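Here it is, the structure, as structure tokens.
All protein chains but one are shown at their positions in the complex.
Chain nomenclature is as follows: A, B and C, assigned in order of appearance, with residue numbering initiated at 1 for each chain independently.
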């Protein structure tokens, strides 16, 4: 079932390892077939070295496993809530990549300090509110998704395809699993450069609205000029 | 003698190198056969590149070599005191991994600033008191073990399977030598992220008790839900 | 057309990747044939792994493509303005290398804090003024070049073969594309060491004029004594 998507999600999971964003079995990538209303996700706690496409798990949007023999990632319910709430997205990545995680642990959004940021994220990368003790003691993984969605309000989540969960770590997304991984890699670079920048200039004021617009819309939307035109 | 354990301890020593936690011959891993009351430990000052299972040394819990031709690690007495005092543990790792060592040199416990920490360490990673001049001039290596044990009091050392020796470096442990290495790798990542976090937010307050509980018990104890169930 | 220069520019682009200065398709290197008044530049958004010399684009100094089928780098107009304004230079590199970019984001020139800096850059590496909203909304890429050139005034741009564009990232240059890459690699190392130095000593005062002269002229100009004499 959904063999091609399982191959894509496997490859995206392995790419996260190759890019140095995860240790051991930390992190997970999923993808969705909107047509089928089904999600493919990494199994829980299986070493990346021996993960095969057949180890991935297919669930419906309520989290019921419809294919696969392993238990899905323990973060499944967060992924599902994001897929239900953000119909634009096709893939999700969760990592504990070290610099993005540091911003999450600091409880601070990553400000847009330069054009690298602006090329990918149309404004600060937000940090969620802290979860309440009730949420943590209850359906914690689902509540994590709720907190992320709350943070975006009515905003298009594709404008800033990432959020930091306070005290935890980042979630990133994209049009596809591969695109989500690309955003996770850039997020970590942007997080690192923002940390360096503040160490040099604690009051760095960041890019102007004009520069943010220019760079973001150079790569996104109908007026994009970056790359080769799609013939 | 204890060939299988020697192979495991050798492999654990080599893994510490592959993970970038040691320079040259720094660091050492040991394992214990509780049944036999015997410890297998790395020899002193032998380059990792040419270490073989036959170079490892087997000692009893009083430090008497019962097998092997080389001199055991100069940190043997610390390992032995930990094995005698912490009957739950099956393997010990000592490294000078750079970020954990920085916390030890700063004389500061590593606070639980996020869920990565909480997944492995149920609270701050403690730092020992400084040793006295008498201890340092006397049975120093043994005294290092004593200071670590003192730090834990009546607490279960498996809840926080690591300690920082003030002015020195970390010791980590686990159910097996391999598990101890896993904890040492995560400790270094956690130490690094905590340093980054404080550089962004010197007053970061860390995870709530609810979040600490949730993450720690998700991976540990009878209610763990992470990974595949052991069928 | 200009096959040899295209090979050199390709190789210089790949070297930038090998040296860890770029992520994905970030960054670009160009070279100029002064004799022909033609510039060879990386195409826009093509992955480095499959870039071939035939993918490179040849343009005249007004930006008109005279050879090649792909769209040139979106930063072309900056390169062209630098080539027109700095007749001494033969190659240009633009990267988002992380430490140099942090200085650009902080809006601070990189001070000459030691001899490594002085061996390559005869004084601080300058940062441009910020572009105006009009410039950003107008011919932004060209305006970036204008701001760099303004920063140098009547100064010889070969004395400090690099500039930081405020809120953006570095541009470096040299006698050849290869030489420009060499300068970009050193700039990143110098930026990193300067950041470390200020973290240790915020008031580090940097090299004296005598030391700056000694090191810079040891490697540059008619009195250079470094390396093997050109027989």
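Just so it is clear, contacts are C-beta pairs under 8 Å (C-beta built on N, C-alpha and C of every residue); 3 or more make two chains touch, one makes a residue touch a chain.
Predicted model only: the values in this text are computed from it and were never measured.
Every visible chain touched by the undisplayed chain in the complete complex is listed here: B, C.
Annotation: of C:76, C:169 or C:185, C:185 touches the absent chain (contact as defined above).
Among B:58, B:104 or B:181, only B:104 touches the chain that is left out of the view. Residue positions on subunit B in contact with the hidden chain: 23-26, 43-46, 70-71, 74, 96, 98-99, 101-108, 130-131, 133, 136-137, 140, 167-169, 195, 198-199, in rising order. On the side of subunit C, touch with the chain left out of the figure occurs at residues 113-116, 182, 185-186, 189, 192-194, 196-197, 199-201, 204, 206-208, 210-211, 213-214, 218, 225-229.
Just so it is clear, only the chains that are shown with their structure count from here on.
A rotation of 90 degrees, rounded to a multiple of 5, brings the CA atoms of subunit A into register with those of subunit B.
In terms of their C-alpha centroids, the spacing between subunit A and subunit B amounts to 33 Å. Separation between the centroids of subunit B and subunit C, computed from CA atoms only, is 47 Å. Among the residues of subunit A, those touching two or more other chains are numbered 199.
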